[in-house]
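One chain of protein is taken out of this complex; the other chains stay put.
Up next is chain A:
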Amino acid sequence: MGKEKSKSGPLARRPDNSAFKQQRLPAWTPMLTASTVLPSFYLLALICMLLGVWLLLTVQNTQEMKVDYTEAGSCNLCFEMRKNVSNAGQKCTCMIMFSIEKAFKGDVFIYYGLRNFHQNLRRYMDSRDDGQMLGRKSNLKSPSSYCKPFDVDEKGVPIAPCGAVANSMFNDSFILTYYTINGPTVVPLLRKGLTWYTDKNVKYRNPKMDNLTLPEVFEGTTRPPYWQKPVYQLDPFDPNNNGFINDDLLVWMREAAFPNFKKLYGFLYRANKPFTKGLPAGNYSVAISYNFPVQYFKGRKEVVLTTVSWFGGQNHFLPIAYLVTSGLILLTAVVLTVVWWKFGKDGKNMAD
């Protein structure tokens, strides 16, 4: 206001002569011209091609092996057995044989794969209580309503961990055996460090112990209905891998985006021979403790072994996609060049 008063005379109401108000701000005005577009197309094609080739070479060095064990071999029996809900408590083990033609070099990861299992349903994904799994006592005793109908059991005892996600946890286990000339050797697996650092250390926490043991902390809660053992006994070997920070639980709780997915089960322990360089070629068997029923939803189960490169496991799509894209860009670039050369107006014939 003061500024306006200070002005007077015939030009008092004249607008300011600022670049902004007069729309004369200095500006960069890029234009699509043949000299910028065509070279960048060729360059882009080149970059994509190089990337594609590089990725393809990298991917060639990785190996992957999938073994579907849903009803293969002796697992057929277990498959039939799991059809009946009343047999849920009974144990069933089966074994599958497979052979590796070419040695897996380097780190080898063992996954379990599920097909047609929808971890990405809206209500399924919501059916969990992150507060409970962060170790909040209040949520432990009264789980969030999102967990319904897996929040409390028939007697009203709260379930820990609550919700459909935890309840449906995958509970098959595998023992991998390598058959050497000297006889079978169990392939040593590491079952820790399977998760993101943030999951293990931030997102999931056991409730405060206050000098109590884990079972005491979880007193007053019950296990999810489909589980065989309570959450504080998930790992019989390592007491520190129990409760809400059990690796297998964490892996399961990180829901998959698509109905066909694989989750990390463990990786090869390479300290002792013959596994120091990875998995040698030869015959293997995998003994499965077959618990997880898939026949209800027409699902499949598999064991996956892979090695990884700097950008992860075996993934043919990415390099091929890059190569195809590169080809298409190159094609486009050539077409554009021809068009520009033959028919382009580019200001030349504008005077007509």
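Simple rule for what comes next: contacts are C-beta pairs under 8 Å (C-beta built on N, C-alpha and C of every residue); 3 or more make two chains touch, one makes a residue touch a chain; residues count from 1.
Keep in mind that, in the parts below, contacts and distances are computed from a predicted model.
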Consult the UniProt record of the chain that does not appear here and report its protein name from "Phospholipid-transporting ATPase", "PAR6B protein", "MICOS complex subunit MIC10" or "Dolichyl-phosphate-mannose--protein mannosyltransferase".
"Phospholipid-transporting ATPase"
In the full complex, which of A:L56, A:L77, A:M97 or A:M125 touches the chain missing from this view?
A:M125
Out of A:Q60, A:N76, A:S99 or A:N116, point to the residue that touches the absent chain in the complete complex.
A:N116
Looking beyond the chains shown, say which of A:Q63, A:N167, A:N206 or A:N241 touches the absent one.
A:N167
Missing-chain contact, candidates A:V67, A:I245, A:L264 or A:V303, resolves to A:L264
Can you list, in ascending order, the chain A residues touching the missing chain?
10-17, 21-23, 25-32, 34, 37, 41, 44, 48, 51, 55, 107, 109, 111, 116, 118-125, 127, 129-131, 133-134, 136, 144, 146, 149, 164, 167-168, 194-199, 202-203, 254-264, 267, 293, 296-298, 306, 308-315, 317-318, 321-322, 325, 328-329, 332, 336, 339-340, 343-347, 350-351
